[in-house]
Structures are given as C-alpha cells and as structure tokens.
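Heads up: the structure comes next, in structure tokens.
Every protein chain of the complex appears in place save one, which is left out.
Residue numbering begins at 1 within each chain, and the chains themselves are lettered A and B in the order written.
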Amino acid sequence: MNLTLKVWRQAHENDTGRIETYEAKDIPESASFLEMLDIVNTGIINDGGEPIHFDHDCREGICGMCSLTINGVPHSREQGITTCQVHMRKFRDGDTIWIEPFRARAFPIVKDLVVDRGAFDRIIASGGHIGVRTGSAPDANSVPIPKDDADDSFDSAACIGCGACVAACKNASAMLFVGAKANHLNRLPQGKPEKDKRVLAMVHQMDAEGFGNCTNQYECEAVCPKEISADVIAKLNRDYAAAVVRDAVE
Amino acid sequence: MASNGSLDSAIPEGPLSEKWTSYKANAKLINPANKRKYSIIVVGSGLAGGSAAATLSELGYKVKCFCYQDSPRRAHSIAAQGGINAAKNYQNDGDSVWRLFYDTIKGGDFRSREANVHRLAEVSVNIIDQCVAQGVPFAREYGGLLDNRSFGGAQVSRTFYARGQTGQQLLIGAYQALEKEIDKGGVEMFTRTEMLDLVTVDGHAKGIVTRDLKTGEVESHAADCVLLATGGYGNVFFLSTNAMGCNVMAAFRAHKRGAYMANPCFTQIHPTCIPVSGDYQSKLTLMSESLRNDGRIWVPKSAETAKKIREGQLAAKDVAEEDRDYYLERKYPSFGNLAPRDISSRSAKEVCDEGRGVATTGLGVFLDFSDAINRLGEDTIRARYGNLFQMYEKITGDNPYQTPMKIYPAVHYTMGGLWVDYNLQSNIDGLHVLGEANFSDHGANRLGASALMQGLADGYFVIPATLPNYLVKEKPGSVTTDAPEFAQAEKEAKERIEKLMSIQGTKSVDEFHRELGLLVWDKCGMSRTKEGLEEALKRIPEIRKEFWENVRIPGTAEGMNMELEKAGRVADFIDFAEVMCHDALDREESCGGHFRAEYQFTAEDEAVKTGHTGEGEAKRRDDEFCYVSAWEYTGPGEKPILHKEELNYEEVELSVRSYK
Partner (left out) sequence: MNALGTALLQFWKSSIGKKLIVAVTGILLVGFLVAHMVGNMLVYQGQEDLNKYAYFLHHFLHGWGIWLFRLGLIGAFALHIVATIALTRQNKEARNTRYAHEETVQAPRSSRIMIWSGLTVLGFVIFHILHFTIPVHPDLQGLKDPNDAKMVDVYTMVVRGFQNPLVVLFYIVAISLLCSHLMHGISSLFQTLGLRSEKTRLLIKRVGVGLALVLWLGFISIPVVVVMGALGDGSQEKPKPAMSAPASSSLDVTKS
C-alpha cells in the first residue's frame, strides 16, 4: 500500500517545528505502524536525510515508550493499544496519515516525535510508592486482600506511563495517570497508611509540573492503551477531598 | 589455546543448604555512618538494577543509576508475562527450596553453579514477601490469599503471577522503590544515558563513561564500585523478543576492559512466539508460555496437509483428529505440552524442517485451544488469557478463540553473560554484574518464571549482602574523575563516535544488523555445527570490515541521534557474535539451549535402548564439558582465551535430562 505521511519535524527543543510530507511506498499490510516508519526512515537515510526520530522500545505494547499521535489521536483511534501495536492493515491504500508528538507543556519535545516525560517520574517520586524497606516485609500471605480490591487495584496498576492520557486531553491533564497510581496503592491494605500523604503529594507535584486539570471529557480513558477507566479520577478526587479535610482538622 | 587459569568462584564453605546463611553470618559489615561515604554506580534500571539501586540507597549508600530509556520504568523486564517462581509451597503440593533448586539445576541441564542456584531458591520466598509489601498486585484467590500456577515444565504450582503482566508489575514495584529513593536524594538518576565504557583504575572498576542521548555529551562518572545490570544480548540475532534498544554494549565494553564473558553460546529460544511475517520485521513477539498450560501444540502428520494449510486451501479446524500430530504429547508423555523450552523449541524446528510447518513461511506450528474451550468454556479461557489472545489478534489479525494460534520459536533470553563469582563480582575487582547480564544461575537453559526471580534476588537480596565484602577493603571516594584513566577512556569513546560519524558510507546500520542477525541465527541458533560455526567466524570479520568502511550515519554527534546510538550497539554486537561463535565451537556437546547437531543420542546409545531418552535428544558430555567457559578478550578479531571454571556437583547427581 502507498500512503502520504504528514510528520512533525523539530530539530531540538527550541526549534519551532513544522509538518513535513513524506510518501510511504510499498508498505506491506502486515507491517506494524512503527515498521512502516522504519521503512520510510531507511528511504530517508538512503536519500541522505536525517531519519524521523520517535521513541519506541519493546514494540509489544508494554514498555510505554512509543508515543505518537496518529491522525490527532494518541496511539491512533484503535482501542486499547499502543502505537507499536497499530498495524497497517487498519489503513487504506492512499490514506494520508498525520503523525505528531504527544503534546503538552509538561512534555517538552526533545526531537521530532520524541518527548520528555520526566514529569511522570517526578510525580511517582513524590508519593507514588509504598515506603517499605527491602527485607522488612512480613510473609506475603499474612495480609489477605479481598479479590475485588486486588482486582480493582490491578486494573489501575496496569498503567504503563505512556502519557497518552495527557496527550489526548485538551487540558493536558495528568489526572488519569495520577488517579491510576493513587488507586493502585490506595486500594491495598499495604498502601493505606500513606494514603493521604500520597494523594496530597502527588496532586501537588502534578500541579507543579504544569499539567492541566480534568474537565471530565474522558478522552483520556478513550485512548488509554490499558483501558483504565476515568473512575480512578473520581476516586482521586474523593481521596484528595478526604485527605484535605483530615489534614486540616487532625 | 584453552588455559587452565583457575577461576575462584568464592563459594563459601559448608553444606550447600547452609552456605548462604553462614555467608551472611560472617559477611563484613559497614557501619551506617560510613555507608553514605561510598558511592555506587548502577547501570541499568530493570528488575536487577532497579531493585539494587533502591535497596542500596535504602541502606545508606550514594547511588547513581543509569538507563538508556526515558524512564527507569521502561526496562525490558517489563515485558515478562508469565510469572515468578518461589518456593513458598502455599499450595501444599510438595514444593520446597530443595525442589526449586533441583528443578533449576536440572532445567539448566547441569551447567550452573550449585551454590548460586541454591541461594536463588532460598531467597525466592523473600522476594514474594517484598513485592507484596510494595503493592505488587499478584493474582489472588477468593479467600484473599495468593494464587499460584504451574509454569514452564514445573510439576508443582509455585509460580506467582499478575495476569499476563507479572514482569510489568514487579518492575513497577522496583521502579517505585527506586523513585522513592530518588525523592529522598539517595539515588541520582540518569535517564536517556548510555554507558560507553568501563573505567578501571589499578585493576579496579571505578567508573564509567557515558553519552547523554539527548545532548550527545560524553561524560565520566566515578564511584567506589560499578554494578552492571544491563540485560542480555539476544538482539545479536537482530530478531528477538527483546526490546529494540536492548544491547550488549555495557557488558561488552567491560569485556574489552578485561571482564570474562561466560557461556555466551547459551541462548534460549522461546517456543511460543508469533512467527515472522516478512523481511521488514523489526522484532518478534512472545506469547506467554502459560498458554501451553491449556493449549495443545500440533502440526499435521503429513507434509501435504501442511502445504494445503500454508496455501490457504485447508483450515486448521478441518484437519481430522487422526491426521494431527501432537508431537510434544507423543514424545514427552509426562510433560507433554509443558516440556522445557529448549526441547519444545527444537521439536518445533524438527517438524518444520520435515515440511510440516503451517505458517506462510513454513516456520510455524499450531497452538490450539479448542479442547480447552470445549472443556472449560470460552469465558474461563478469556479470564486466563484474554489479554494475550487480544494481543495475538492485534498482531496477526486472527482470532485465536476460533482458529488455532500459530507459533514459532524465537530468541528470548541469554543464559550466558559476564562471569561472576558467588559475590556476583566479575574477575575485575569492584565490577559486579546482576540479572540477565551475568551468567550465573540458569546454566544452559532457563526455566520459565525464573528470570524475574533471579533479577530480583540479585538486586534486593544478594548484592546488598555481598557488596560490602568488596567495599570494606576500599577507601571511599579514593578515585575521582580526575584520574587520567577517565580522560583516556573519554578520549577513546569520543574517537569511536567520530570514527563512526566520519564513515558516511552507503548502508544503514539496520542493514548490517539484519545481516549479522541472520548469520548467527542460521549458524549459531537452534542447531549448530562445527562447519556452520567456522563459516560464521569467517563471515563476521567481513561484516565488521564492511561496517567500519561503509556504514551510513546521518546527522551529527551533537544532540539526539538514534542512528548513532544503534551504530555503536551494532558494532559491539558484531564483535560479540565472534565470542559467541567461538564458545559454541568450543563446546562440543549439546546441552540446554546449545544444540550441536554432532552430539545427539542415536539408537546405539544405552539411554535410548532403555527408553530413558529418545533419538535426536541433546547429548551432554559431562566428562569433558562440565565447566563454565569464561572468555578473555585479546584484541579486535583475535580469538579470545578460554578460562574454565569446573563445575563441582556436591549434592546433585548429574543425569541425562529426561522429560519423557
């Protein structure tokens, strides 16, 4: 199949950047989207140009590195997958495809389609953990966890930190990411002791990083490759309100 | 050529089951006030590196941690699907530390070090406790307690799992612990930073040279010791289940600086991957081995039927039961579809070589769930494997609930790696190697759900206990980046980059990588011969020569340049491939992942006559090859020097591995 690509090119963070057009020729239908870009890049290199830079690593939908906005939708319109799992059989011969980076002020562009998502790490560092030292853990079965709680927690823990939620949100809000991490840990008995501290710290860090806030459009859950529900945002709001009240009066 | 230079594995005295306990009891300690004076470099942030960096920082050491990804959470440990073994015996089905130890030794085809493996089995139970306390959401039963499953050829249910995302959940646990320490200031994290060289001062590893992948800047970092947790070298084959960025550079740089490379020919081919579909393919996708619990593997009995399937004239479900060959169940009645990875992989290759393969390329076998769906219902199967089935459908466009999956073996894990002693220290003082990057625990073949266990054992429990043994002899902060060795290493690293950039040839880095990959897959893959390996050893220098004359790297060395990154890695893969082939050539036996076609059981062998094993099975030669090969680098293109560590089995009796 033959395609026209409209790709965001930006030499470095302070470059203004622009859309450039490439022709992708003879792309096999069974190729993945990133393999299509590999093919295009080989052509660019052979023509003496600089290949299109994009982040990718595991190419099996779990590392969270790949981060392309395809036709205006992070990871494409297909549900529940990452960019690397998009396959060309979903496109039609002659299609024009827009490829842009994940856009947000908190995710500065490094080069072309590569962005810096260090803000997510800093949010996790601020409170997205359980403060247990290695070696001090009790026997794993000493605290039974109701299966429903474990499953609820798990659904949130599935987050791969790709940042699609931020990229899809017109406010570049990180609420789905923060909500998922808070819910993963807050629902477990192990995570309860630090619950309030965690929620306050993570929300504070989230705001400090310059993410927007949630206006409840749920674009985030629509593009989340792990299909994390925006219900985690409701839980985050609730946990935050409770934490503020306890923090103020206790 | 082979030297008998004895390698001291530093195994503690005493009975096997008491070695680790007595080691810890007698280990050197560093008092808390002094710990913060020591600085430690950890390269890699996967299960081994991440857990080590976090734990060492908790103990009070100053840690610098490096990863090439944009976040430590992305290391390829994340992709492990199946589970993690631990000798908890929560299922009361007869498991024990001894049994896990024995299964791992046997699974490794008796080529691993007893003491290390026993320690691994011992600490396995602590790992689960630690991870649960961190909030890792392992699968649970309705009573709220942890669930287990049998995995990868084990006859007990000792595998803890988190849906199909065990690696991800464990890595996130380690990552969160690491971020917690970063927040406290104990760990300084360097993301998008690649190690270009190891710096040794007076024979001790005291630092590294790195390149900032965002700015292109080459920098030096000094510390009191260096830990490499940089994963395996599976990408030497170009196509593997590894992440695109996985590379051997850090380990190979250390090798060039004197660290021995051990057993590089022991590579694991995973039996259940999605078959290759075209030459544009960039990587192979693993389907969790857990699928073999319910899926049945088969090919048609006749090559004609297989041909019809390949050409789309016949659907798998229309092949009559009596025309199907469930070859694993036939050959290994007691283990059936759960036979160990090396055996399953080789069997798949055999049937495809017979022309009975079913994928369009002829390289593929069926993994069929129709029996399980009939027996348990589609909902149960969906609950167990839903996400895997979904993944398969996304990639192939086939629905595995209706038509059997097609699978084929692919390079997955590398048992070989830098040689380490019981302390996880390499033959270079101060250089410690953890996780897949070392060679220590899996022998010639790794059992399913053991990689996660080893990575975390090394990082959480082993290295924190063994590192003081080295550190206590060192004056903290004695070496800084002012040492001339750093300037020299930095200069060499920069020259290498300049050289790469100056070639401006006509072939892209990927073209060289693919060529190298195909060669080693062909000659040093699932089945190896003397002739093939010799041919590879002839071809590799030619590839190297062309690479250094004709590779094309666009752009500049300043700022981000992913082609330059790849070029540096591929250059090392080329050199590494040589060591791997030398090792495979030297090891004139078949064991685990290393199958030398010259050494297989024939009808004349006693073990075949007695029915203990079958014709064509791997033939170990314990009299001559019961050793670890540790290769010493001698120069570009030169044959490395072989050092042997004899493997002494005190508790385990070497036997012919039988899964019949």
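What we mean here is this: a contact is a pair of C-beta atoms (placed from the backbone, for glycine too) under 8 Å apart; a residue touches a chain by one contact, two chains touch by 3 or more.
Because the structure is predicted, anything quoted here is derived from the model rather than measured.
*Asks:* Give me the visible chains that the unshown chain touches, in label order.
*Replies:* So, spelled out: the chain left out of view touches A.
*Asks:* Which listed residue (A:L3, A:V86, A:L113 or A:I233) would be found touching the missing chain in the intact complex?
*Replies:* Of these options, the touching residue for the absent chain is A:I233.
*Asks:* With the missing chain put back, one of A:N41, A:T134 or A:S173 would touch it. Which one?
*Replies:* Considering the complete complex, A:S173 is the one touching the chain left out.
*Asks:* Spell out, residue by residue, where the missing chain touches subunit A.
*Replies:* These residues of subunit A touch the chain that is not shown: 6, 8, 19, 69, 71-73, 77, 98, 100, 103-106, 168-173, 203-204, 206-207, 210-219, 222-223, 229-231, 233-241, 244, 247-249.
Heads up, the rule we're going with is that only the chains that are shown with their structure count from here on.
*Asks:* Could you state the distance in Å from the CA-based centre of subunit A to that of subunit B?
*Replies:* 27
*Asks:* Please name which positions on subunit B make contact with subunit A in the complex.
*Replies:* Those residues of subunit B that touch subunit A are 51, 54-55, 58, 69-76, 78-79, 88, 90, 126, 128-135, 137-146, 162-163, 165, 167-169, 172, 175-177, 179-180, 182-183, 189, 191, 214, 241, 243-245, 277-278, 280-283, 285-286, 390-391, 394-395, 397, 460-461, 464, 508, 510, 552, 554-555, 559-560, 562-563.
*Asks:* Give every residue of subunit A touching subunit B within the complex, in rising order.
*Replies:* 11-12, 28, 30-32, 34-35, 38-39, 42, 44-46, 48-51, 53, 55-65, 80-81, 85, 87, 89, 110-111, 114, 116-118, 120-121, 124-126, 128-141, 143-147, 150, 153-154, 157-158, 160-161, 184-185, 188, 190-191
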